[in-house]
Structures are given as C-alpha cells and as structure tokens.
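Of the protein chains in this complex, all but one are displayed in their positions.
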Amino acid sequence: MQATAEQIEQDLLRPLFHSSGKYWVAVALATSLLLAGVAAFGYQLYTGIGVWGINSPVFWAFDITNFVFWIGISHAGTLISAILRLTNATWRRPVTRCAEAITVFSLLIGAIIPLCHIGRPWLAFWMIPYPNERHIWPNFRSPLAWDFFAISTYLTGSTTFLYLPTIPDFAAVRDAATGLRKKVYRILALGWQGTPRQWQRLEVAMHIMAVVIVPVAVSVHTIVSWDFAMTLVPMWHSSIFGPYFVAGAIFSGIAALILAMALLRKLLHLEEYLRPIHFGNLGKLLLTMSLLWFYFTFAERLTAWYGNSPPEMAVFWESIRKQFAPLFWTMVVCNFIIPVPILAIKRLRTITGTAIASAAVVVGMWLERFLIVVPALEHKFLPYSWGTYRPTWVEDTLMASSFGMMALLYLLFSKFVPMISIWEMKVGLQAHGGVPVIATADRQHHGLVLEGPLPTDVAE
Amino acid sequence: MAHKWGMVVDLDRCTGCEACVVACHAENNIPTVGEDQAARGRAKHWIRVERYWEGDFPNPKIRFQPVLCQQCDEAPCEPVCPTYASNHTPEGLNSQVYNRCIGTRFCANACPYSVRFFNFYNPQWDMPLQLQLNPDVSVRSVGIMEKCTFCVQRIKAAEIQAEAEKRELKDGEFNTACAQSCASKALVFGDLNDPNSEVARLSSSNRGTKLLGELGTKPNVTYLERGTWEDASHG
Amino acid sequence: MERRDFIKISALSGVMATLEGCRSAEKQLIRFVPEEELVPGIATWKPSVCTLCSAGCGLLVRVMQGEAEVVRRGQQGLIKMGLAKKLEGNPQHPINRGKLCARGQAGLQVLYHPDRITHPIKRTGARGSGEFQEISWDDALKELAAHLTTLQTSNSANALAFLARPLHGQRHELVERFLKAYGAPPAVWYQPFDEAVLRQANLLSFGHAALPTFDLGRADYVISFGADFLGTWNSAVAQSIGYGEMRQGRPGRRAKFVQVESRMSQTGANTDEWIPCRPGTEGALALGIAHVILSEKLAPQGAGSRAGSLIAGWSAGLPDFTPEAVEKQTGVSAAVIKRLAHELTQSGSAVAMVGGAPLAHTNGLFNALAVNALESLVDAGRDQGQILGFTPVLQPAIPAQASLASLTAFAQSALSGQPHAPQVLLLYEANPIFSAPPGLRIREALAKVPTIVSFGNFIDETSAQADLILPDHAPLESWLDSMPESGSLQAVASLAPPAVLPLHDTRSMPDVLLGLAHQLGGEVAKALPWATYDAMLRAAYVPLRTRGGSVDAKTDDDFWDAAQTQGGWWSTPSTAHSPEVAVAKHAPVSPAAPEFAGAAGDFPFYFLPYVSQSFGDGSLAHLPWLQELPDVLTSAMWSSWVEINPKTGDRLGIKQGDLVEIASPQGSVRAAAVLSPGIAPDMVAMPVGQGHENFSRFASGRGANPLSILAPLAEHETGSLAWAATRVKLVRAGGPEQAKLVLFAGGMSAFPHQEERR
Partner (left out) sequence: MRIPMGWRKWLLMILAGVSVWALLEIVLPRQRMRASGPPAYVTTGVFTPAHPTAAAAVKDFLDIHPEHPVQPIAYTHTVHLAKGLPCTFCHVGVDQGPEARIPGVTVCMSCHQSIATDRPEIKKIAAYKARGEEIPWVRVYNYSQSAHVRFNHAPHIRAGVDCAMCHSDMTKQTTAERKVDLNMGFCINCHTQKKVSIDCETCHY
C-alpha cells in the first residue's frame, strides 16, 4: 500500500521535475504561435482593424466565431468535473484537473478575443462600471455588458474551483521540492498540513463550489447565445439559442477534454492513470451530446424552414445549399456522421477512436459557430445591402495564436501542477483497502468522506 | 412642445438622381474610401438609393428606394450598445456619440436596415481636398461607427438661432442636406410634432408605409408608395 | 504613396509611449496676413453659377473661414481665407429653384482637386510625355503674345485656331470677338453629345433654334422618346422639379409617363410604361401614333399642321405609317400604338419629347421632326395652354452648328494643311482626344500643330499635348455668367462674382484673353476694350435694367450690385415671351431608315454609349465623390461596365461581373459585364466617362472609353455625331477577377438580379 502511494506520488510529480525534449519543442511551437498573434494584433492596432476581412454588412466573423468557440470549450472542465463530483463518479478522479485547467485557460482566451476585436481596444475599460463625474455607466441592457459580467464571474469561479483541490498537491510538491521552488509552493499550498479540520473545510468548500458553478456555467453560455438571439437578424433571433449553445458548448468541451487527455497521456507518460475506461466513459458522454446537438440543429433548421419567412429563408438556403453548403455539410459530418458510429460501437470506443471523434467534433463545432455568425450577417433584410466575407491573414494568425496560447498555458500548467490530483488518486486507492482501484465505479464508497487521517507519509 | 424629427420619402417622386447622396457626402464629411476599400464592401453612403428589378425584358420594372437611417423609436441599435454610444435623444433621433464608441459593431449587426458604417481605417483626404470639410461636423477616426444624423448640426444651429431670436422654429426654415437637394421633393424633412408641418401631413398619407415595418422598429421615416396612373383620376 | 501608408495609428496606446524618439519631422509653415476679414465659424452664402453643363443652374456657395496652404509672393505658407464648403441651388433662381444635381454639387471638388494645375507650366519632354516645368506668368504670357504677333505679322492670322467645349454667356462672346478681330476662323466648339440636331429640328418645327422647356408640372401625360430628362438631358434639375409636381404635386391628379427607348435609362426607370423600340425607328413610332390620331380624328382639326407639314405625307394622314406597318419597323405592337394614341389625346394635357439616342442616328433629324410633329399634334391647342415652351432669347443663340463637323474640318486642315494649316491652337476645356471618334485622328492632327496653348486647369488627354499651359481659375474663383437656352419660361441671365479667392497661382482665362487683346492692340484691342472680364460682363448686363424683371434698380451701379447679390437677372414670368424666328420653308423630309456602321452579320449588337449619370460626357470623371457614387441602376463605383440582357448573357456564357470584349469596326474595349433586364437582347450599352489615359489620379487608367470604338458616322442633315449608329460584337474575355467590377449592392455581385427581389 505504501509502495503504491509512493508510486502514485512519483509518477504524478515526475513531469514537474523531468521534461522530455518533445515537451520543450511543443512549448517552443506554442510560444511562436502566440507571439505571431501578438505581432498580428500590434499590426492591426497600428494600421486599423481594416486589415481584417470584415466589412459592412459582415461586421463580425472570425473574431466572434473564436470567442464563442473558446467560451464553449471552457464548458469542458468545471461543469463536467462539478457534475462528476456531485454524482461522485469515482472514475472521475484522474480526469477532473485536466478538465478544470481547460476551463480556466479557454475562458481566459475567450475573454481576450473581444478586447482584440473592438475598434478602439484602448477604451475597453468603459465596460467596467466605475463612478465618474460624467455620470456615465455601461449600458446594462446590452448583452455585451452581460457577457462582461458573466464571463468574469465564471472565470473567478472556475479558477477557485481549480485551485481548491490543488492545495493538497501543492503541499505534496512543496514537500518534494527544494530551494526557490519550495518557497513558491509553500505560498501556493497556503500552509496545508492535511489536518482533519483542513480536509473537512476543503471538502465543504469543494461541495459548495461544485453546486454553485453549475448554474453559472449554464448561464454564461446562454448569455453568449443572447449576443445573437437578442437581435432581429434572421436566423439569430431564436429562442432555442440558449439551450442550443449550452449543449454545443458541453459537446465541444468534452471533445476538447478527451483530446487534451490523449495528448497528456502520451506527453507525460500517464498511461497508468488515464485508462481506456476514462476515454470510454467520456466517449459515452460525447455520444449523448452529439445526439443532443443533432436534435437541436434539426429543430432549429426545421422551424426556420417551416416558418418560411423570406429573410430567414435567404440565410437558410445560403448556408445549406449555396455559398456555405460545403462548410455546413462538413459540420454535419464532423459533429454527427463521424462521432456517432465511432462512439456507439463499443469496439471502436478506444482511446484512438474517441480521440479521432473528438478532433472531428472540435472542428465541427468551430464551423457551427462560423455558420451561425457569418451567413446571417451576409444576408440581412434588404438584399441591396447583402455582402460577402473572406478572412485575411491577420484573422488567420490571430485564430492560430489563440490555439497556440491554449497549448502554451496548458503545457506550462502541466509543468508546475500535477495534471492528476495526487491526493484524490490516493483517496481512491485508500478507499479500497490497498487494492489500487482507479477505474471502476464503486458502490460502497460515498463521496470524499475520509475514514480517519491519511497515512502520515502522505500528510507531511 | 418638444420636436420630433422625421422624414417622408415619396417613392413616386424619387427619380434616382442621387443628388441626395452627394449632398450628404459634402455636408457630413463622409470620406471616399477608394476603389480597393469600396471593392471590399466598405464604401460609406449614409443615404443610398436602392433599386430592385421586377419582371424581365420587354417588361422590366424598377423600384427606387432611398434608404437612410430610419431614426427608429424602437431602435434595435440602441439597447445593444454596451457604452451608450448609440442612444435616443429627446428629439427622437438615434444619436451616435462618436467619442463614446468603442467599436463593438454590435449596433451595425443589429440594424435591420444596414445603414450604419464603420471606420475600418482612419479616413483621409488628398490635400487640399480636406478644405472641403464642414467644420460643423466631426471627422470620425478609426474604429468608430457612424450613420445618418438627420444633419443634427443643422438642427442644432437652427435651434440655437431660434433661441437667440426668442422664437419658435418654423417648418422648412432649415432642412437636411439630402432633402434640401432633392429636386423632385421626394424627401421631405420636418417636425412630426408640429401638426401643420408638411412632413406631418404627408406621413399621414394613405400611401404611407414603414420600411420593414413588421419588425416593430417604429421608424420616423415614412415611405409613400408609388401611385398608378389608373387609380389616379385622369381624362 | 499607396493608400495603406497613409493610414496611421490613432490606435496605439500606453505600450508605444516610448517610441517618441522616432516621430515625424513636421515642417512649420509661415502664416500670411489674411486678405479678407471674416468672422470665424460663421457661414456666409454667396451666389454663383454652375458651369459643369449647359443647364446653367444658379448656386449658393457656403463660405466659411478656414486655413489653407497657398503660395504668395513665391513663398509657401498658410493663410486664413474664405473657403467654399458646400454648393446648393439658389432658391431664387428660376431654373433650378434651390435644387442641384449630384454632378453640380460635386463641382466643389474641382476647386480643391489635388491634381489641379497650380501655376503656368511649359513642356520640357516630348509631346504628351507629361513632362512640364513651372514658369512665371510673365514669361508664359510673353511667349503666347509672341506666337500671336508672329502669326499676325506673317499675315497668317487665320492659322490661329481655338478649340473649346461650348462656353456660357459672355465667355463665348469674348472668344468669338477675339478670333474675329484677330482674323482667325471661328472657334471650334466641340462636345461629343451636342444638341445640334434638336436645335435644327426645333427651328424648323417651332421657329426656335433652342432646346425646349417643358412645364411638366401641368402635364397629365408625358411620352418621351429616348430623352433622359431626369438625368443628364437638357435642364435636368428643372425637369425633375416639374416631374415631382406632375407625379404627386396635384391632389387626385397623377400624370402618366411613358418612355420609348431600347435600354432603360435612369429616367426610363421611373416610367409607368416602358416601351422598347428598335434603335433609330423612334420617329416612325411617333408617326405611327400620329397616324392613328389623324385617321381617327382624335385631335382637333388642323392641329400640329405646321410641324407636321415638315413630314412627307402628313396632310394625307401618313398613309405609310399604319400601326401594322410601324410594328414591323419598330417592334412595338400595333395594339400598343393605338392605345398610346388614345391615351395621349384623352388625357387633360399631353406632351411628347425627344432627346438622346434617337437623334444620334443617321436619320436623327427625321426622328426629331417626327416627334415634334406628334408633340404639336397632342400638345398644341389645349385649353390649359401648351406644355412645350421656349426660353426668351437674350443673346444670339448658339448657332445650331454641329460640333463634329467643325472638329472634323479642323482635323482635316491640320492633317492635310488644306486650306490652311493651324499654326497656333488655343485649347480650353475640350478633350477631343478622349471624346471624339478615333476616325477623326485628332491625336495625329494635334501632333501636326506647331504650338498648342491650353487654358485648362487639369491635365487631360488633350491638354497633355500642349506646349504651354496657362491654368484658368476654378469656376468658384472666377466671374461667372450664363444665359441658359432652356429650363425656364423666364429670360435668365445668371451672374456671379468670385465666391472665393484663388487658391493657387492661376488666372482667369477671360482676363488672360483680354490682357492679350490689349497687348496685341489694333483691331483686337478695339473689339475688346475692357481691362477685365467683370468690366465686359457689366457692359453686357447693365442694359438689362431697362427690361424690369427681377432686379429693380434706379441706377446702373445699383443694378450691377443687385444682380451680383441675387446671382443674376431674370425677367418676370409675365414678361416672358419668345418671338419665333422666321425660317425659310423647308422641304418635307421623307422617312429615312437609320444606317449603322458594321454589318449586322459580323456585328450582331447595337452599341449604345450613354451619357453617364455621374460623369456626364466624361469631363467629371476626376471627382472622387462622383467616382464613388454608386450608379443608380447597377450600383457600380470606380469602374466601367457593359450592360447585357441576361438572355444574351446565357447565350454567350457571360455571367455577372465577367470581363467582356466589345469590338466594332473601329476597335475594341474591355469591361465588366452587368446583366440587366432593362436592355434589349440585341443591344449592349456602356456609360461614357471612364477609360481616361491621363486625367488626374482618380480617373487615369480606370475602365474603358466606349467613344473610342465609335464610327465617325454623322447625322445626314446636320452633320453632328451619330453616336448611337455603331454596331459591335461581343465575346467573353475573362472572369470577374480580371474585370474588377466594384458594386455597392453586395446582393448583386454574387447573384443574378432575380435574387434581389423581395
């Protein structure tokens, strides 16, 4: 038993102390992508946002597509891990932290994009309500103002939610590390000693957060959907958008999570911990969401088609039959035709299988957001003022760099924090009388309640 | 009683001469963006004459339809602006407050009439063309949304003058640049709250319709449908 | 510098603060003492006259104080001066009554155009190389004077030629006097779209060698044969005002408007009924209608007999023009012809007008006379009085001489040296290299002229050939006057002093000529005794005082001042009367079929180059406002295009925006295709104006010039250019990417027009 606890600790701390050459190459690539984006933004700031492909009437395009996309991805972690915690699916243990990390980082990116997309970014602080002698406040009727508050709330929440269960692990690293590292992690560990009281508090805090974060997550993407639904624009003005976006968000979120796990598994040699069963279970979730997504898309399109109002039909045919047909049908293939069989057939629901399905879904969901934003704007009410949109290299670069930023943050995170919660693994282990049961849902064990203090060697 | 500025567009009088378009450019410092930008769909015309074909040769029909900001009472552009740059004035205008605009472009997307224009770059005039600029109107810089203002500078000037002379504004004492230049009087501008004003009288015409009225934006611009020879009493 | 470079950061914030080091070196200019005392921020409205077309509208110029970069005493600096900010119509002016067209308003940019010639220049490189150097006015004038004196002394005064576009009022008078006194042949007044045919026709039919004036406000029925009277033809603003009245100006009364043409013009787009008719057969159609009216006795006995008597077979009731016969010729169904005849005669008051393409055929005069005959048949003798009228003539009307004839004569004499080769050519605002059919070989002709002196204030294709350029003021900087020949039933003499001080080192052409006359002395000086142009104007205008009218003044001085502040003088409507000119009896013209250049076999399409709504005959293509003004029918900006019927497009595999090549026997042009249901399948149309080789940064090298493939065909009787008489063939020459068609209506670039219906 001690041996296995040691084993876990060693395996999971290894990435913090030893990194492969592969890892550094990955970091380098991610960094260069990010810097390319920074350069492109500098150029845009300097020359004017006209270096983008946007025009009238297509005032939003890649920018908002990516914004919605990343906010969507952010629904992987916190939401899922919260649900898994509440339903205490014990197989969650190796999964939760990767998931919560994704949330925090993609939210960060999602929050940065709008700053880059507005015409005068240096005035973005006007979104913040602060008292001033001009008696001017943000316009609280604007969905963009709602976005601002929703996203900042969610970001705070999910950061806390990520931090809390990491405290014991910071403590573990503190104890393992020396020198400067030790100092840093001592601060991060907030003096964690693993006393029953602390465990008690942690457990309660976790439980509260888990309960609170779920509605926040749901509200955030609903509000994002309202950026569209609150306008009169054909094919935007739809009451289905709230749930549609939330479903899509979770859908893309899970896909992103599976991809991230698959990569980490390879990069950090966590084959022991991230087992097929995890991918299998997440795969089942993904399958459900895929079906749900299809249902929503079908419902949305059907109502538009059946209603047959000319402005909506213009956009409708544009996306499924004319200019955007290739993208539209690619989206359907990526989000439905590919994942469903793979995930439905047990034999195919392997790690590779789910990874492939997830990759498809991530692409498909990006396309979905693009197809919501652009065709509608290209074909508003007065045909005389219709337009067309082509992205420029600046937009492409910014988009690429958003992925670069995600990769970089994630890689660095994995360098400083154990990507799998050490203590939770130990709990899982200890809960089964020494038999390392990591991947089977157990019926006897209930939540995080711990029988007695942890073995001293873990606590110190 | 407060003014409520409105306009009537008589589609039966409009000849599509586009004098209004140039008048607007001259009055409101609207930059010409040049061929490349125009090709990318960034030409700025606060007022445009849309035209729609009906039927084919030998019986084609054309409808001209001048479209400018409808100055809606229930303007979709207003609530969506996070900084109040787009808001409603007591005199019923959708004002665009340039200095408050941070350029989210949400208003332009929300506008069903596509009459809002964005400064993708800083405007520019080859010297000495800048000498034509109207000092009564701001030159908008990069990242700012702009649109038809019903020539608010003329409204303000007239109101200040009337106030100085301690009198009420008279109907037709001033005019928007487009209406001023319209030879066939297809564009009539005035105070809808003044029951005797020409615009008030015309907007209650039985030919009157609102552009995309079904959207419930409550425009202050009224369109008068084309008449036909047959229904008018002739011979 | 390319556009992108201009665009600067208003963007960068905090981050960049450190970069102050590399800021641009700003050159601080000296300031000059203002030459006029103005209150800053206060606008004053000064009267002026629009000289961009022959309509002669009255202007009000909004002048405000501003700071301009100028050259004074050979030094560059800034000065506070009155600057023209906007052009509007003069509400008192009887022609445009406070209104102004798009082109007129854009005239402001002529004043501030970045490519104006700012000082006299002398050619250094080869002809047309565009290499000039700056010289002083004194030297320039000396040189010009030298040329003229040498001609005089060598008794070859007749070797002086003056080539200009038709001028207004006293400028025309001044030039003619100068040439006459000098002993030179009369000036060559050239513009591609002249109205010689119509003037001649009106002279014969009505006794007025002038363009007609229509009181459309009273009309109940208007039938127009090809006249773009709401866009570019005749006095468009005045006619638009009337149009508005006739549509909705009279409660319960709405006139019907019928347009006969084969390509839907901006005017045609406003019709109640649009009737496509085979090009050149409009006259026949008019006579077909007349036939029905005469045979069914729908009009009072003897109506229109005067104008009718000019048509062979009128008295006999036009036996050759039965609706069925006319249907064969024109393609307009007999039923329609009959109906039109009835509608025309049943409605309260009706008017028929003709203009544009129908007159630009070899049988133009016949078409004009035919429509005139119909006009007087349906319009004359109505109890409300005639819709057609003529502006009382104040000065001898512009002789109904055709531009093309005189230009051809000039070219011939230059090329052949017979009867006498021009030695010195004075050039003013005419651009025949661009606007004359290539058959005239103007370029070669000019190459043969030893000395060319231009007064133009822009370099264009023709003035690029000049040896010496003495730039004129912009109109707003000069004394302006005009005596319009149509547009009002009052006699009108527009007049305005300069609205603003000159921006550059330019001089007004009339003053230069007067100075020259003084220098030359002798006959010339006698003929032109005035020191400055305003003195000459005063001499011409003061006599009007005795005629009463709009200016009520005791003394000549008062009259002169009042006329200036009012923007001119005009007679009161009551005093309006226009005596008919007695004309020798003209033999009845017998129906003539139009002839075309190019065999129908090889060149299957009629070619219609039409006056552009934005650029007129092309002389306004240098104004950015007009370049970016979306054409109202196609929404095209910054480009030229070819209008093709969608069926034709399908047949030849041509799609919206494709590059097409149009070839005539004279040559070929390439432009983007625009599929338009408003044009006959056997016709292609193209707007005039683009396709300049060398005409300011905004127009140079843009699009194609349809005039460059016209055959030098002339109207038979008057000899004016038959610009609608060329046939062409049409092939697809490339895809949209080569064509570069810029459309404002996004809905149209991607889709055929059907998509736009809603």
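Letters are used for the chains, namely A, B and C, taken in the order the chains are written, and counting of residues starts over at 1 for each.
Criterion: a residue touches a chain if its C-beta (ideal position, glycine included) is under 8 Å from a C-beta of that chain, and two chains touch if they have at least 3 such contacts.
Being a predicted model, the structure only gives us computed values, none of them experimental.
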*asked:* By the document's own contact criterion, which visible chains does the hidden chain reach in the full complex?
replied: A, B, C
*Which residue, B:E27, B:E78 or B:D136, contacts the hidden chain when the whole complex is considered?*
B:D136
_Residue, one of A:A28, A:I128, A:I208 or A:I345, that touches the chain absent here_ = A:A28
*Provide the residue numbers of subunit A that touch the chain removed from this figure.*
17-19, 21, 24, 27-28, 31-32, 35-36, 38-39, 42-43, 46-47, 122, 132-135, 177-179, 181
_Positions on subunit B contacted by the hidden chain, ascending_ = 84, 87, 89-90, 93, 95, 97-100, 122-127, 129-130, 135-142, 149, 152-153, 156, 160, 163-164
*For subunit C, which residues reach the chain that was dropped from this view?*
1, 5-14, 16-17, 19-20, 22-34, 37, 39-42, 67, 69, 72-73, 76-80, 114
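Keep this in mind: only the chains that are shown with their structure count from here on.
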*asked:* So with touch defined the way it is at the top, what topology do the chains form here? Options are line, ring, star, complete, other.
replied: complete
*More contacting C-beta pairs: A-B or A-C?*
A-B
*By C-alpha centroid distance to the whole-protein centroid, which chain wins?*
B
*In terms of CA centroid distance, which chain is the most far removed from subunit C?*
A
*Sites on subunit C at which at least two other chains make contact*: 7, 11, 635, 745-746, 756-758
*Contacts with two or more other chains, residues of subunit A listed in rising order*: 47-48, 50, 57, 120-121, 381-385, 387-388
_Of all residues in subunit C, those that touch subunit A in their complex_ = 4, 7, 9, 11-14, 635, 745-750, 755-758
*Spell out the part of subunit B that touches subunit C in their complex, as residue ranges.*
10, 12-19, 21-23, 25-27, 32-39, 41, 43, 45, 48-62, 64, 121-122, 124, 126-135, 141-143, 177, 180-186, 224, 227-229, 232-235
_Touch list for subunit B against partner subunit A, complex_ = 37, 40-42, 48, 50-52, 65, 67, 76, 79-84, 100-106, 108-110, 112-114, 116-122, 142-145, 212, 215, 217
